[in-house]
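A single protein chain has been removed from this complex, and every other one stays in its place.
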Amino acid sequence: MKAAVAGASGYAGGELLRLLLGHPSIGIGTLTAGSSAGTRLGEHQPHLPTLADRIIEETTPEALSGHDVVFLALPHGQSADLAARLGQDTLIVDCGADFRLTSAADWTHFYGGEHAGAWPYGLPELPGRRERLRGARRIAVPGCYPTAATLALFPAFAAGLAEPDVVVVAASGTSGAGRSLKPNLLGSEVMGSVSAYGVGGVHRHTPEMEQNLTAVAGRPVRVSFTPTLAPMSRGILATCTAPATPGVTAAALREAYETAVKDEPFLRLLPEGVWPATAMTVGANTAALQVTLDERAGRIVAVAAIDNLTKGTAGGAIQSANLALGLPEELGLPLNGVAP
Amino acid sequence: MKAAVAGASGYAGGELLRLLLGHPSIGIGTLTAGSSAGTRLGEHQPHLPTLADRIIEETTPEALSGHDVVFLALPHGQSADLAARLGQDTLIVDCGADFRLTSAADWTHFYGGEHAGAWPYGLPELPGRRERLRGARRIAVPGCYPTAATLALFPAFAAGLAEPDVVVVAASGTSGAGRSLKPNLLGSEVMGSVSAYGVGGVHRHTPEMEQNLTAVAGRPVRVSFTPTLAPMSRGILATCTAPATPGVTAAALREAYETAVKDEPFLRLLPEGVWPATAMTVGANTAALQVTLDERAGRIVAVAAIDNLTKGTAGGAIQSANLALGLPEELGLPLNGVAP
Amino acid sequence: MKAAVAGASGYAGGELLRLLLGHPSIGIGTLTAGSSAGTRLGEHQPHLPTLADRIIEETTPEALSGHDVVFLALPHGQSADLAARLGQDTLIVDCGADFRLTSAADWTHFYGGEHAGAWPYGLPELPGRRERLRGARRIAVPGCYPTAATLALFPAFAAGLAEPDVVVVAASGTSGAGRSLKPNLLGSEVMGSVSAYGVGGVHRHTPEMEQNLTAVAGRPVRVSFTPTLAPMSRGILATCTAPATPGVTAAALREAYETAVKDEPFLRLLPEGVWPATAMTVGANTAALQVTLDERAGRIVAVAAIDNLTKGTAGGAIQSANLALGLPEELGLPLNGVAP
Partner (left out) sequence: MKAAVAGASGYAGGELLRLLLGHPSIGIGTLTAGSSAGTRLGEHQPHLPTLADRIIEETTPEALSGHDVVFLALPHGQSADLAARLGQDTLIVDCGADFRLTSAADWTHFYGGEHAGAWPYGLPELPGRRERLRGARRIAVPGCYPTAATLALFPAFAAGLAEPDVVVVAASGTSGAGRSLKPNLLGSEVMGSVSAYGVGGVHRHTPEMEQNLTAVAGRPVRVSFTPTLAPMSRGILATCTAPATPGVTAAALREAYETAVKDEPFLRLLPEGVWPATAMTVGANTAALQVTLDERAGRIVAVAAIDNLTKGTAGGAIQSANLALGLPEELGLPLNGVAP
């Protein structure tokens, strides 16, 4: 099988290529981009020498056609048109936000403009979603923060142990912002500093977290989400808390998480007392999880660490693509990370 | 006036010395430490060349006596004895935890052993505390996390705008852990990684936050506190949230914070829409604050950035010492930081 | 006395302001910039709250006139015109390169275009230069790399102990590149990576090092210079080596360095066996030096650590300005750094 990657010069595109290079059943076909069209991939992804001399084409339906799967790692708003022109038989895996939200109202509130619809949501670990991804021809890859926060909390909600007043505070590495030339992303600004941004319910990943947890809980879940930027290139650490349903015990909580991760290849509940660090997951498709019950405060605290570019974007995309293409879900996806 | 510094070879001790070197009214007397006694200060604080040849003495009451103020930057448990032997006339400013908590039950629960008592709490910004510090001869310097979280949230509680179900998630630089030779503090482990620790209501700074906010709110405040370690040497970013009291408006919230910071030399409410970064405060005694109302989630979100070694420890200690010694509160304390 | 700062929104401008805020004899007058004109300083220098509400003016001779000293922290090529229009009585301290080189041929080779001339060179530690700076009305502040490399090696050349085949390899923090929006300066690219650039004798600071060392040696000195970018915001570590003149002993070398630094307020020869780290000098105007004789390889190896923004730019500028204005050379310049 053959994959095209649109947005090959960016960070998400680079990670898709890195993973696809190790994928035994999916080869790398056309690479496209916007302003980088016509240049060598090596100029943008110097860590991928085996693809250095590939020429990047312009992102057009023609360039992307003829592949079994097309991965889109593009700015918001470009997916719908491309998808319409690529036909229903091509698997399209969109790493952007265009088709993540089911609520048109949420879409308009957080993104502005008109809702384009929703595609099958590429988080196989979310109860009931894996089946919908098998054979799918359109997949919306979750946002990186929603991936981390949802994986941290869904076992508690699935087991009916948590109340829907959720607080998520997450630290992300700078690659989450892409290769954007913004002053606040310069190394001089980022190193030695943690900063908050998008505070107060305005970050676009908020409704996506609510959508996921609401689906699991079976009742509306509200999320107060604060993202922060940390001085590292990769990784998300999401600290997630919700009031414990009265009567919940630490043992019941642990059991709920053990049950939730039992058959999941990429979820890893750490031994009791060990807390996630993003360094556990660099370059891996693994989510490292831990949970505890704060009896004083009456709250469940769950923490997830992922690599925002791997499980949070490109790895998650390939995991769902594997399902859609009838391949083993784990194929080509590293479980072990690169550390220290 | 002359100051002795006990614990001069550690990070808090080094910051005390750095600040005292710029203090116009307090000179530096005896320096003491434990296992570093007998060595040159330059071996431990190579960034302080003007003190490099000072010899560190052993921490004893004799070595520390004869000073107007003694700063203790020692491991927990050593302050009570030293204080008893230094006499009631010497100002003792304890950067450790021994005398921070008023509740003996909390002390025993979180620290173990017997409660030694409480000294005037060195956070002048906390309503009603500044007066108690003037002329004091014993001061308990707040913990670094409680300093950040309390400064972030006290205006909301003081104005009756917040409900007492608080969630605090804070990222700290590694210097907060001192110069301890622990594997998880090695550069190789820390760089490129954010990690959680002390999760679930077990961190010792939790009851101190509750004590402060309860005093301001006039009713019991519970805090769910999660500390995280970030890949930087200095700085704390505390993201703090509490349910908004019904009817609270964004305007009322802003006004409460403007009122709270108005006469405070070290509190800086950022312009609306600008969120704190720890880089704003490196080496400064300033706390950078911002607040907003998340109307969707019904929560106030307040963020504070401080330098854990300056406002969070040594700067806070000198600020309170200034008050106790009858000096201007701001004397010798930098308002501006070192960036980028 | 009053200073204007042109280029106040950049990193060098910010450091000039930070230091001037602590200067007892020079107040801060007009602040100017290019594209940032009309904005609040706080938008660009959030670490300087005491100047946050100052409005930046456009860089024009009119805006800069009426000050005792004008610091220029501008892109190359703008200084000559401004200087011509500010008059001979105003002290102009140029942090840019326009007037550093005395050789027109070198200027044209490395910078292109026509040589504008040379101003008194603001490195008072260089033998014979301090006197030329007293009362000067034009000063060319050295480049950051030449400052580090010259301070590392001039004692050896001044004492006739080194041969003129010099190799300098230096690591710089990213602030040396200014606040430029270039992809290679993004945090995601910089963190976790050391990279070489400007290799092979093409970096513009090369002829400046040669000019300085040639002047001290009294014969032509050639420098092979390689700059590298390190994952930190501030600091330069310059490793400098030259063949030892036959017969040189370690004792003679040590003595030459001790003599060279003896009366220099900002040069600090570390105790034998201790090697410089940039963390020793963050925010300080100090250069930390060490030297040794590699008898196997027949080479002197000298290492200097400075803060590129302080001693390497803004601190060096103020040091020379102090001399020019008849003030004590050390006035307002920190000897101690901020660490860890």
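Lettered A, B and C in written order, each chain numbered from 1.
FYI, a contact is a pair of C-beta atoms (placed from the backbone, for glycine too) under 8 Å apart; a residue touches a chain by one contact, two chains touch by 3 or more.
For clarity, every value in this text was computed on a predicted model and none was experimentally measured.
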Contact set of the excluded chain (shown chains only): A, B, C
Candidate in contact with the missing chain, chosen from C:L21, C:A118, C:V167 or C:A252: C:V167
Touching the absent chain when the full complex is considered, from C:S25, C:T39, C:T108 or C:S193: C:S193
Which residue of C:L133, C:L213, C:L293 or C:A317 touches the chain not shown here: C:L293
Residue in contact with the excluded chain [from A:V194, A:V223, A:A279 or A:V303]: A:A279
Options B:R54, B:H115 or B:R179, residue touching the unrepresented chain: B:R179
Touching residues (missing chain, whole complex) on subunit C: 165, 167, 169, 171, 188-189, 191-197, 199-201, 206, 222-224, 226, 228, 230-235, 237, 239, 241, 243, 275-279, 282, 290, 292-299, 301, 303, 305, 340
Hidden partner chain, residues of subunit A it touches: 11, 14, 18, 21, 42, 45-51, 175, 191-192, 233-234, 268, 270-271, 274, 277, 279-284, 286, 288, 335-340
Residues from subunit B at the interface with the omitted partner, ascending: 11, 173-175, 177, 179, 181-183, 185-192, 231-233
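Going forward, only the chains that are shown with their structure count from here on.
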Same-site or different-site touching of subunit A by its copy subunit C, using the half cut: same
Distance from subunit B to subunit A - Cα centre to Cα centre, in angstrom: 37
Where subunit B touches two or more other chains, by residue: 191-192, 233-234, 277, 279, 282, 340
